[in-house]
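All protein chains but one are shown at their positions in the complex.
On to chain A.
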Amino acid sequence: MSANIIMETKQLCFNYPDGTPVLKDLSIQIQKGKTTGILGGNGAGKSTLFLNLNGILRPTSGQVYHKNLPISYSSKSLNQLRQSVGIVFQDPDTQLFSASVYQDVSFGVVNLGIPESEAHLRTENALKRTGTYELRQKPTHSLSYGQKKRVALAGIIAMEPEVLILDEPTAGLDPQGVSEIMQLIRELQQDLGIAILIATHDMDLVPMYCDYIYLLNQGEIVGCGSPDEIFNKPSLLRQIHLRLPRIGHLMELLKTKDGFPIEGLPVSISHARKELSRIFHLK
C-alpha cells in the first residue's frame, strides 16, 4: 500500500506570518496513477496546501513526505522536488511570463538542465499533447482564456512531473472547455500514469474523474473517501458550502420525498439512468 503513495502530509499545519492558521493538522495521501480531489469552498486553504507540497511554503509544523521521505528544504532538493511536483495555477496569466507560447512552455524544461535537443523534443511533445502545437507561433496575449489554460498546462507537462497539481482547472471555462480539459487530464493520466491532484468546487463534473476525495473546510480535512462515499454524506457537503451534483440532488429528492426505491445515491447521469430503468423495469 505505502509503495503506491507518492506524496503524503502528516499533521501539516501552516500559519500566515501574522499567526493566522490556514492549514490545521492536515494528513493526506496521494497515490501513484490515481486522481485525488480536494473539494473545498473559497478560502478553504487549497492553494496554500499546494504551495506546501512543492516547498514554496514551509509548514509551521508537521511534515510533507515525497516518496516516503520527508522533504528537505535545501535548494538542491527543492529543485528536484519541484521537477517532480508540478503546479498549474488557476489564473494562467500569472503563470505565463513570455509573450511567445513556445518560449513559455520551454522555460521549465530548460531549467531541468537537459540537453537542448531533448528539451526541444519535450517542449514539442507537451505542445502536441495539450493540443496547443498550432498556437506555438502566436503571442500569449492573443490567446483565449481556455487556450492560455492549456498552454500553462503544457508548460508543466513538459517537465514530466510525477505529481500534477491542478488548481481549479475548470474555473472560468465554458462547458465545452471544461469537458475538453478534463478529457485531456484523463488522457494524460492514462498515458503517463502520473498522480493527479485537483482542487475544485465544481461539483458536477470534476469529482467523477477522481478516485479519492478529501473534503477541506477552513484548513481542516472534514471528510475523505471514494466519490460514492462522499456523495452519500450530503449534509456534510452542505455544511462546508458545497453541494451534491445536480443529478445526485434530484435522486436524493426522489428517494426521500417521493419514496422511489433507489439503491445508494447515483450522482452521474449514467448511474441515475440505469437506476431509473431498473425501477421502472424498462430493461
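Here, contacts are C-beta pairs under 8 Å (C-beta built on N, C-alpha and C of every residue); 3 or more make two chains touch, one makes a residue touch a chain; residues count from 1.
Here is the rule we use: contacts and distances are computed from a predicted model.
One chain of the assembly is not displayed; among "Cobalt ECF transporter T component CbiQ", "Elongation factor 4", "nitrile hydratase" or "Heme chaperone HemW", its UniProt protein name is "Cobalt ECF transporter T component CbiQ".
When you scan A:I30, A:M159 or A:I230 for touch with the missing chain, the hit is A:M159.
Here one chain is not drawn; of A:Q95, A:Q147, A:T200 or A:N217, the residue touching it is A:Q95. Taking the complete complex into account, A:T123 is the one of A:T9, A:T35, A:N52 or A:T123 that touches the chain left out. Within the full complex, the residue among A:K46, A:R136 or A:R150 touching the omitted chain is A:R136. Among A:L112, A:L192, A:L236 or A:L254, only A:L112 touches the chain that is left out of the view.
Considering the complete assembly, chain A touches the hidden chain via residues 51, 54, 56, 79, 82-83, 86-87, 89, 91, 93-100, 102-104, 106-112, 116, 119-120, 123, 136-142, 155-156, 159.
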